[in-house]
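To start, the structure under review is shown below, and the notes come after it.
The complex appears here minus one protein chain, its other protein chains still in place.
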């Protein structure tokens, strides 16, 4: 039984990503959307935290939101998988439930 | 020249209080309102941070918002001053400008 | 008033409450949804983590901000057969709160047990 | 269209931008207010700190979320005599960004200088 | 699969309604069913027909209304949230003695039970908010 967790706020602004990561397991996935996508890009203060998280859990980032913020020219943090909206839909079908960390 | 800084979100949820404290001076004041008031109470994980901040800057907390959250039975962190809405108004008049950290 | 749901399906619902009361409307609405949802005879749990634990703080007094004090409604949940109220121990502790501060009886869970609780659910409603 | 303000008072305004673009409307609205405000002949500065620095990131492409790409309007600010764009160096650095990533020329300030900048202002508008 | 979607925020202020729409569109294009979109809290503000967004911007309400029509998606506005925020259909207008209605085509006002029902009947519920 696994959960798709959605986080939509930048960890520079809100603690929801941390709060999510501290309570999920290795079979769970996290998808970053909206302003949360900024932290999927290499080079930020949180890169090493995210890299460790990606080693233990499946991390995804929504490409349209990356492009909107002009960050498509930056590499993603190692271990992240990029998805579009159809990929987002597929993730929802592949997990037993969805938990939005609002 | 001094600024009244207003913070309205709990530091357990958002980083705005930290972001505010890192950029103001010893003549500036911070008023906690709405959900931010929770951190003015003694005993939280942030108590020692807030105590240090209170030693360097003037920290205030809005009593009606403390009461609404059922926290009037807890002591405030050392150095905090409680104000009501009229006290809030007075603080605005006593500083040169107001900066809301939204 | 909602009519009783005749679909015959029973799912496990968890309401996850992560915000302090009054600063936003979500705490109030979570309670409303649980009360309305009770008519559907589903398996309902409420989980309070992060600032959500403040929703259960005793002695909330909202007169001076002119809000409805809905916190007393938590005491009515039992009458609606909503009896599974989980509170994360670490969330209380980080905020200097204990079970004695809460206005209803709850079951404490550890942070490491939250995943197990969520794994048992069909539907997560986040407030 | 706003008429020119004939009050004769000149105040110092600072627009403080702390949020990433597109997730909320504030980045767009800050720019709108600055452009409208230009007609009032006030002294205007814009300060980008925290996630606000992402507002100035080059190459934003909003087609696939169907948003207006307003970021190009930052390049028009000069024509409105809005020339004081301050960006906090530490905010860039924590995000792995440099001046080369930004779509307009800005003046870098250090975190310790933000207070001095704000101390010079009459009005703070936070977005 | 059968999806339901919960939208907690109004149009333009937060990306929530946009994200929900793009998700719903992709779900339909992927051959899934979107049974219901439930608009709760400020989300009910998606359902007013009185908006006039700038010509060069997306028209959030119209997009939803068109999706409802082309794909038989059930768009439900929470009645209690509508009462607090001023979204009114004919029934609400008469009941609460208002002068106008403003609910847009394809949206209907109903109770929170519709959210619970959607969660029971759908395979997945996906929530978008602030």
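First chain written, first letter: the chains are A, B, C, D and E, and each begins at residue 1.
Throughout what follows, a residue touches a chain if its C-beta (ideal position, glycine included) is under 8 Å from a C-beta of that chain, and two chains touch if they have at least 3 such contacts.
Just so we're clear, the structure is a prediction, and the values are computed from it rather than from any experiment.
Among the displayed chains, contact with the absent chain in the complete complex occurs for B, C, D, E.
The residue from E:22, E:45, E:65 or E:114 that touches the chain not shown here is E:45. The omitted chain makes contact with chain B at the following residues, 6, 8, 33-35, 64, 84-86, 88-90, 92-93, 97-98, 100, 102. The missing chain lies against chain E, touching residues 10-13, 41-42, 45, 48-54, 57, 61, 80, 83-88, 92, 96, 98-102, 130.
Looking at chain D, the residues touching the absent chain are 2-3, 5, 7, 9, 11, 13, 25-26, 29, 32-33, 36-37, 39-40, 42, 123-126.
Operating definition for what follows: only the chains that are shown with their structure count from here on.
With steps allowed only between chains in touch, the distance from chain D over to chain E comes to 1. Separation of chain C from chain D in touch steps, taking the shortest path, is 2.
The chain with its Cα centre farthest from the Cα centre of chain B is E. These two copies of the sequence, chain A and chain B, are related by a rotation of 180 degrees on CA atoms, to the nearest 5. One inter-chain figure worth recording: chain B and chain C are separated by 28 Å, centre to centre, where each centre is the mean of the chain's CA atoms.
Contact of a single residue of chain D with at least two other chains is seen at positions 18, 22-24, 50, 65, 67. Among all residues of chain E, those that touch two or more other chains are 15, 22, 125, 127, 129-130.
Taken together, the touching pairs give a contact graph of some other shape, not a line, ring, star or complete one. Pairs of chains that satisfy the touch definition comprise A-B, A-C, A-D, A-E, B-C, B-D, C-E, D-E.
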